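All protein chains of the complex are present and in place, except for one that has been dropped.
This part shows chain A:
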Amino acid sequence: MITNKKPRSSDTDSNYMRDDRTEMSEDDDRSPPSDSIANGSCPTRTCTPGSGSGSGSGSSSIPEYSAPYPDRVLENVLENVLWFLTSRKDRNAASLVCRSWYRVEAMTRSDLFIGNCYAVSPERATSRFTRVRSVTLKGKPRFADFNLMPPNWGAHFAPWVSATAKAYPWLEKIHLKRMSVTDDDLALLAESFSGFKELVLVCCDGFGTSGLAAVASKCRQLKVLDLIESEVSDDEVDWIMCFPDTETCLESLIFDCVECLVDFDALERLVVRSPSLKKLRLNRFVSIGQLYRLMVRAPQLTHLGTGSFSPSEDVAQGELELDYVSAFAACKSLVCLSGFREIVPDCLPAIYPICANLTSLNFSYANISAEQLKPIISNCHKLQTFWVLDSICDEGLQAVATTCKELRELRVFPFDPREDIEGPVSEVGLQAISEGCRKLQSILYFCQRMTNAAVIAMSKNCPDLVVFRLCIMGRQRPDHVTGEPMDEGFGAIVMNCKKLTRLAVSGLLTDTAFAYIGKYGKIVRTLSVAFAGDSDMGLKYVLEGCPRLQKLEIRDSPFGDTALLSGLHHYYNMRFLWMSACRLSHQGCQQIAQALPHLVVEVIKHEDTVHTDDYADTLYMYRSLAGRRHDVPKFVSIL
């Protein structure tokens, strides 16, 4: 499908939506079921008959026409046309048509997306695609976020930055997720790409403020510097001071995860000389008084992360008397609000003026009650994305359901993530949301108790659901009203939500739940399982029943070698499989490795676990053209 848009290098329109995209689940960017990079080698079919390989062609009725050879014309046409093809999926399909199309597609692809940095070597990627302007790389699997992967496992950015530095000196954008990035990598990046415009680091680690300083000082065309949920070490370097003294091109500066003080005066001056700045997300070291000063300097902001949203400890009364309401009212373009890291609820009324315009609100670090939420949320009629803590209780969720009819994405995080407490949100909140927010597409809901009835209700009330992630925090909790397993609830979700591509299950689940998933989850691409199932059948149902399954992560479930072997037909179509603390033996994993040579089968050993040698602690396997990687740490064995 050819779109009408011009190819874009770094388009501010795409940035506007992209901010939300980086927060949404991976699956929203619709990666194709079989990435043609993994399918690798050139296709063998040739083009239409009639265009031969050069010398003369079938249609002989064009004498003395000094045109280039027909297939050269075709290539030129193709090149001009394929520039407009932006969807990854379409490009992968186009590249499979014939050699000619493969070549031209490779020349015209400007956005390189690598879903698993170990699936292909940097050299191979850079030699196939020669005119790339934007690189996206994903590294560690998601369970690494929860300490299930020992540190220093891999996903190093270094080989990629050196390969791209040589191959694409014109590179403009780098987007990394769960990669290990060092200060040296960032320094090389800053040195190598003179026109560099966008750096987005999501869930990355390994670098510090000195790396940021290198980027700030050398990347003079920088428009976007987004650090999202990354771990940044404090190297005592004031990176904000390293931006050039002249006017900057900055459009987006997101550093809410950076746990170090920045020089506020330098920050204020930076904001003043960044007239294009639309997105600013401050860290918790910025007080509300400082926020005020920045807001009056930048009323054009569309996305604001408010920092601590509380007065600083040592500044005097002055901070509380500033006219915050006016400052917010002046930001007429503000549509996305987050921050509130150390919120003083008395300050909340300041945001009333902009509630009606908000499409995205992130209160997930704000410990506020239902009573404190209600006056805010009752004005948020346009809200589409809402992240919040369960401190608002079921009552708060009911208030959300009453007003936010346009809600597309809801995430309810636990304030106190322990397993055995009573818990402030339950099936009552879920039911209310399902009844009030019919357009819901994505939900992440942490709770202590749930019922099948509420989940079934949501499956019927919210037919547009694409992402359904329910985390009942107590392991293996059944429906707390009926005592039944949660099979029927999740079964209803896969059955009724015809657009569902991402599912995370929890609570007491038998193999029946997996039978439902295998039977009805025909377009499910990502599945997350923990402490669930009875036997190998559970996993078998899924592997045999879900042809679109790409990413499967399982922990602490009784699935063994037989189940693992039942997926042999499908593993090349998947990005990865993760299984930790299941019942896999080394022999079972070995069998897979032998049967599927293009699969890298990693067995990861954990120091902490008191485990016999019979079982493999963690299996992480993924298709790859690159074979076993060269940076294997000692706790990983590749079979």
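Please note the rule applied: contacts are C-beta pairs under 8 Å (C-beta built on N, C-alpha and C of every residue); 3 or more make two chains touch, one makes a residue touch a chain; residues count from 1.
Throughout what follows, contacts and distances are computed from a predicted model.
Colleague: As a check of understanding, state which of "NADH-ubiquinone oxidoreductase chain 2", "Calcium and integrin-binding family member 2", "Aldehyde dehydrogenase domain-containing protein" or "Auxin-responsive protein" is the UniProt name of the chain not shown.
Modeller: Cross-referencing UniProt, the chain left out corresponds to "Auxin-responsive protein".
Colleague: Write down which of A:Leu78, A:Leu148 or A:Leu440 is the residue touching the left-out chain.
Modeller: The missing chain is touched by A:Leu148.
Colleague: Looking at A:Asn367, A:Asn461 or A:Gln590, which residue reaches the missing chain?
Modeller: A:Asn367
Colleague: Give the residue, chosen from A:Phe129, A:Phe446 or A:Phe468, that touches the chain omitted from the document.
Modeller: The single option touching the absent chain is A:Phe446.
Colleague: One chain is left out of this view; which of A:Phe193, A:Trp239, A:Phe328 or A:Tyr516 touches it in the full complex?
Modeller: Result: among the candidates, A:Tyr516 touches the missing chain.
Colleague: Which chain A residues touch the hidden chain?
Modeller: Given the touch definition above, chain A has residues 143, 145-148, 203, 229, 231, 236, 257, 284, 314, 341-342, 364-365, 367, 389, 413-421, 446, 471, 473-478, 480-485, 488, 491, 495, 508, 510-512, 515-516, 519, 530-531, 534-535, 555-558, 581-583, 608-611, 615 touching the missing chain.
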